[in-house]
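Complex shown without one protein chain; remaining protein chains in place.
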């Protein structure tokens, strides 16, 4: 129990750190974001009242006379009330609504791709690591090439081959725009068709890392004493592979999930850009281009929140599969 | 005393030996091949405790693993034969078994207890699961209830509470883990148990308890034991016969009694005088211990 409480505590601290970063960054960097923002707002025909200015200053900081700590407190209260400000590039939509429409796309894309990459990578890694010395094993250094490929370049290649040249898949967008979003079969089929190449990009770019990690751990694990015991017990090779070898070898991969997820999130942002996929990543980028600072902040917060939740889930899962974490110190 | 006479004193059983090793050699195929075991020959009588003593690196563990064909490449058996004489009268040439036959043979006829049960048990599964998969593999006709019952039975037999079935290895003390290993080895009531330094990592008091267990179980179930250790005085206590190994060769083989009273090989004599005694005058060991002359090694 101690383990789970500790982990939860850690993620709460991390969340607080992210919120604080979000608060500090616009205030620490040069430039006057509120002025730029309001100017943009007026360009789009918005009306600037003192309230509007105050709302943005709360988020981004201005030459308000209130002490920093008071600003911080008000900012936190606002965040917990769900008020992330109003988006400038999608005026007058509040930031939180913009996020709500694009978040599901990214979560589905990244979620599905990561699950596929992990399961395949770990399984392949276990198989290759099980019989060291075969021809498969000598290909291992070649997988480093795969693992070093930049996401966006791979995306470009895939678009070039499958979309432009072979015209098998569409190269832009999340779904066919003539369809209405909703849970109809037509829409879902279209979403899958449009999501196929982005998902393929993420899977190909990340599977190499999982494979290598798992394979290396298998090689280590196979020389452990309990594997020898299992063989002496006359157990079938399949049973040894699953319950003794892979079961232990997979632990560091799960423990290192945070690092892997970091790379996947970065990769998915650029992938969304290449495919103009309507997820959080491309919204973040267009927010930057349009100096829509409030949206930027809100998106960063939600991306971080999603990553923290994912990591928490994986950490809790690790606590389940490795009984040694539950030692009462 | 011939070997047959020596074993007849121990049991009145029908067959002279349960394992016969003839001229076994194990070579490590590295750039300059190293012979780890040179022409080892001996037989193991049913129900006897055969001690295998020697310093680190003398090849005793390699020999033990080779008997069960657990030796890993680049080690290979370069010559010799290993024959298992089953209780039902058949003879098995262990070198000729294929993968499936070998797996069926292992643990049912011959089981092993490894050193330092710290890492010999799977850290992420329960004790029950590890006892269970032996039964699942070799006794598929048993039901789940029967398997759990049997697992609990063997644990109690070695003095471990049945409730420990649900524990993980890291939750058990060293002595308890070793008992679990012994229980596991006994699950299918094999005819031979090979024990590789089973008590070396334990406290001496715990060590004594474990040794008493082993001898008691042997008396009850009548299995033979090959007991590997560097601790010669221990073997003198519990073994029927002792084999002394030096640099891959068995240099002496005889009853424990004879080895103690009248050792023939110089190395045996050296080993015997290398252990301090709890009796006799203080300081005598240091003064006279290694006066018997070193065995020429190079």
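So that you can tell them apart, the chains are marked A and B in the order they are listed, and the count of residues begins at 1 in each.
Keep in mind that, in the parts below, contacts are C-beta pairs under 8 Å (C-beta built on N, C-alpha and C of every residue); 3 or more make two chains touch, one makes a residue touch a chain.
One rule holds for everything that comes next: contacts and distances are computed from a predicted model.
K.L.:
Name the absent chain by its UniProt protein name; which of "ABC transporter permease", "Putative ABC transport system ATP-binding protein", "NADH-quinone oxidoreductase subunit N" or "Spore maturation protein SpmB" is it?
P.N.:
Protein name of the absent chain (UniProt record): "ABC transporter permease".
K.L.:
Check the options A:175, A:210, A:277 or A:318 and report the residue that touches the missing chain.
P.N.:
Reading the full complex, the residue touching the unseen chain is A:210.
K.L.:
Write the list of chain B residues that the hidden chain touches.
P.N.:
Given the touch definition above, chain B has residues 27-30, 32, 34, 36, 56-57, 72-78, 95-96, 298 touching the missing chain.
K.L.:
Please give every residue of chain A in contact with the chain that is not shown.
P.N.:
Spelled out for chain A, the touching residues are 10-11, 13-14, 17-18, 21-22, 25-26, 29-31, 33, 132-133, 141, 144-145, 147-154, 156-157, 159-160, 164-165, 171, 205-206, 208-210, 212-213, 216-217, 219-221, 223-225, 252-253, 256, 258-260, 262-266, 269-270, 273-274, 284-285, 287-289, 291, 293, 296-297, 299-300, 303-304, 307-308, 311.
Just so we're on the same page, only the chains that are shown with their structure count from here on.
K.L.:
Can you check the complex and tell me which residues of chain A touch chain B?
P.N.:
Interface residues on the chain A side: 224-226, 228-236, 239, 243-244, 247-248, 251, 321-324, 327.
K.L.:
Per the contact definition, I'd like the list of chain B residues that touch chain A in the complex.
P.N.:
Listed in rising order, the residues of chain B that touch chain A are 68, 70, 102-108, 111-112, 114, 116, 118-125, 129, 133-134, 137-138, 168, 170-171, 184.
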